[in-house]
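Chains shown are a subset, placed as in the full complex.
The first chain written gets the first letter, and so on, giving A, B and C; residue counts start at 1 in each chain.
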Amino acid sequence: MPADTLPRHFRSPIGAWFAENGALAALVVLVVALSLLSSDFLSVTNLLNVGVQAAVTAILAFGATFVIVTGGIDLSVGSVAALSAITLAWTATAAGVPWPVATLVSLAVGVACGLVNAGLIAYGKLPPFIATLAMLGIARGLALVISQGSPIPMPEQVAHLGDTVGYLPIPVIVMVIMGVIAAVILNRTYPGRAMYAIGGNAEAARLSGINVNRQQLVTYALSGGFAAVAGIVLASRLASAQPQAAAGYELDAIAAVVIGGASLSGGKGRALGTFVGALILAVLRNGLNLLSVSAFWQQVVIGVVIALAVLVDTLRRRGTN
Amino acid sequence: GTSGGGGSSGDIKIGMSVSTLNNPYFVQLRDGAQAEAAKLGATLTVTDAQNDASQQVNQVQNFTSQNMKAIVINPVDSDAAAPAVKAAERVKIPVIAADRGVNGVEVAQTVASDNVAGGRLAAQELAEQLGEKGNVVVLQGTPGTSASRDRGQGFAEGIAAYANVKIVARQPADFDRAKGLDVMTNLIQSHPDVTGVFAENDEMALGAIKALGGRAGQQVKVIGFDGTPDGLKAVQAGTMAATIAQQPRLLGRQAVDAAVKAAKGETIKKTVAVPVKVATKENASEFQMS
Amino acid sequence: MSKEILRAEGLRKVFPGVVALDGVDLRLRTGEVHVLLGENGAGKSTLIKILSGAYHPDGGRVLMDGGPVALRTAGDAQRLGIATIYQEFNLVPQLTVAENLSLGRPPRRLGLVDPKRMEERAIRLLGQVGVDVHPRTPVARLGIARMQMVEIAKALGLDARVLIMDEPTAVLTTSEVERLFTIVRRLRHAGVAIVFITHHLEEIAEIGDRVTVLRDGRSVAEVPANTPQDELIGLMVGRPIDQQYPRRPSARGEPLLRVSKLTRGGAFDDVSFEVRAGEVVGVAGLVGAGRTEVARAVFGADHYDSGEVRVRGGRLPPGDVHAAMAAGLGLVPEDRKGQGLVLGASIGENLGLVIMREATRAGFVDRSRVRKAAAEVAGRLGIRMTGLDQEVRTLSGGNQQKVVIGKWLVADAGVLILDEPTRGIDVGAKVEIYQLINALTESGHAVLMISSDLPEVLGMSDRILVMARGRLVGELPAAGATQDDVMALAVTEVEGPRAR
């Protein structure tokens, strides 16, 4: 096949990578702008801070990527994160369970929440929005019930997850590991490939022998499990599990996925894009703090920059096509 | 419905709308209220307005449908609570305002700690601990809430008296511990010379202390607000320099006590000021009892 | 001679990686049926999408009544009197037939949409094309053939001077094609200029006046419609095709698929048949006879009430696609866009979908194995593409169909159910698919082929089953059977589960 009939982006792998990760351009612009505006921004410490601050959103967003790739949505991730963390802290503290067991229980709770979501969606035929909105309330309520509304200290051994190893903050390490896991699942495993097929055309996927219901169970369970990890990381950073932790984070997580190039109608999305999306949000918040933007204006600026970031991407894409 | 009046308080139904239970401070307020209701033998129904003024109006409306004999309202917003209070008073149900006042209507009693005064106290305490000079960062609560507004205002007024104490940054962390941690981490980058922090509640203060690590209580003095159990623990540990303790349990007790009296038709004082007090390492243990 | 109404000059259209049109001319006169002929991917649909305002050309121009026109939107074209029936359905499935027939131009009274007049218009238009659907039926409930008739009715409703039809007959059965041709003749008589795309060569002489042949994005000839088929094929594919239906019967073996007394209330009743190794069994019938329903039930895509399906003697659990696939069944569905393809995914991914599970070890998909299998099949089918990574969405209709069939070649299904397998496929490619069917049966596979293309059923089957109203009404040996024999059975008046 003659080379000149090839779409341009097939030619160079780096070009392809950039073309498919348009959010990256926005991130680069943002980083350059902030480096110029604030002398404090471009230090190793600050960049590591940004990494730490991105970690929880990014981990939630990796989980949300699975769901969004299938064309679903998971509004419950913030609440599930809080419930998982509270479960860990409570079983380890009040129930006196050894911390490794408590951690497993906590992860199991996250996965269980995901399975309930998926059950309602796959077998109850509830729209994902409704099933996970219900879970948003249920998980948050349970977190409050278990904790009686008060923070519970995290077991010390787990709270080390909030520390640093040498210079590297552990939340950043966990984020990278979860990102790699997400990327491998999406790209290389059967459930991952099935997610794309289901999101692209669920009926065609079913007629190709994919058990759509079962794969949805896997998808939402993963989302719940990732939320649990995010919740544990968050609580470790604070050394305390808060019933109200991560409230509203679902919108940030979904935004990160969409900024990263996924489509809410399914079939598209990548772990790397999501990572970039989460970084954009974290860089933005960090930058506004460094620049001492007033509280009232911050929300305006964040809104404008999110819109611009994605606009840069869509315009660039239109330009090359 | 229930039969009214009577000497016993056994059949007195009281409704209480709390601004939010997503904060340990209000959980304590509720606990105090419940303890007092149990003691007096009244039936107390607590609802959570989730920081939404209109949901609070709904809840007060619902209390009137339930023929509550008295209502305790812990306003989400002092201005926005007025119509709800009016509606209750129209059907002759006495209303007690707890923790925050209600503007523009007269309630049977206001049991409150004064947030503006608390802000001023925080300024004084911080200035003193800093030796009347230093660079201060303010962690603001959710923008637009009255608690944030009033405490911020009081603190600004108070700190103005100290020429050498400068507010170098004001950033919102939405009364949230995790946000307090992140925002403080960022502010340390742009203001490495910070020596004092005023956080508009203990949750953010605890986040800031995490961010400061070993510097908290040493090079940097952090002052919180509320006097939550975790906050007081930090004060005792020396990582938090002080917290403006509001004695929420006492507030809750007092409010229910007044509500029961009002329901029985007894006359009660228009205002009961539950003092806000500076809790420092020296006196912190006293507050945990309340 | 009638006058020229529309002219395209030197049209050029480039998609990323593909030059779809590379200097195309078209001259259209009033009162003519102008056939566009070309292989899959030759650029026919692209050309008409430019004429309908859906695409903007990268070069060349369009003139109407001698003057250049700007076709920026579909609305522009409609206002100029150009109506288009696209190859892919452009109906809104959630809306009713009546709504769809008035899409974008609902009748209004006092500024408000007038549902009564809308329904009246619908009844009138549906009457014109002679299709019995209730105007308030949601389009999603229609079979594909009725959808096509609704599309035709919708275009007629525009009272256009130029009517463009992109493969309208691909999904129609003989009787509906007849009805369509009656309408076309009437319009031609009324002076409407008609552009007509088809891969059914016999239709050209029957309905056409002139033919423009496209090859690789260029217009290579303009010839009268009565040009002999061989010559047309030569112009189109650049080589002769000896035999349009090259069926080579193979040795019959064991029954591989055995369906007994399959019944689902309202859809089909007491359907029993078998397909043996080496056999091609054709299924004919009018649209709505229930063939698709039976095929889907056999494959486990839908449930059934009673009866059983056995593959190589083993009974299949109802409603379990995976079990059916594991037993060696494959289904090429009739609706490639809705059921056959993940349009946003690549060719490679679509082809690999059905073997993904097999190629999975410890949860990991062996992607190079999947890709190799996909590449092999794509090559075998001669799919016209830039590479395996091209999005299926951007393939021409016929090439998309090849991908759907290709999936099951990759899976090496022992019993292949083909529902309208050559819909929209050009003559050359059709023959390739027929050769493929031959190869399959020669290697001991069995094929059940549902088709509304009677010459195809007659030419490629060994036996023909005929369905009417959800019942199997007869069986004919293909040898010696005629179209009339099949039609006679297809219109049998039986008490079936589906009223017409």
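Heads up, the rule we're going with is that contacts are C-beta pairs under 8 Å (C-beta built on N, C-alpha and C of every residue); 3 or more make two chains touch, one makes a residue touch a chain.
No experiment lies behind these values; they were computed from the predicted model shown.
Just one of each chain type is placed here, yet the complete complex contains A x2, B x1, C x1.
Note that in this section only the chains that are shown with their structure count from here on.
The touch graph of these protein chains is an open line.
Relative to the whole-protein C-alpha centroid, the nearest chain centroid is that of A. The chain with its Cα centre farthest from the Cα centre of subunit B is C.
Subunit A and subunit B have Cα centroids separated by 34 Å.
Between the Cα centres of subunit A and subunit C there is a gap of 42 Å. The distance from the centre of subunit B to the centre of subunit C, each centre being the mean of the chain's C-alpha atoms, comes to 70 Å. Residues 38, 40-41, 43, 45-46, 49, 52-53, 56, 144, 148-151, 234, 237-240, 242-247, 285-286, 289-292, 294-296, 298-299 of subunit A touch subunit B in their complex.
By the touch rule above, subunit B contacts subunit A in their complex via residues 21-24, 27, 140, 143, 169-172, 176-178, 181-183, 185-187, 189-190, 203, 206-207, 210, 229-230.
Within the complex, the subunit A residues that touch subunit C are 1, 5-8, 10, 188-191, 193-194, 196-197, 200-201, 203-211, 267-268, 321.
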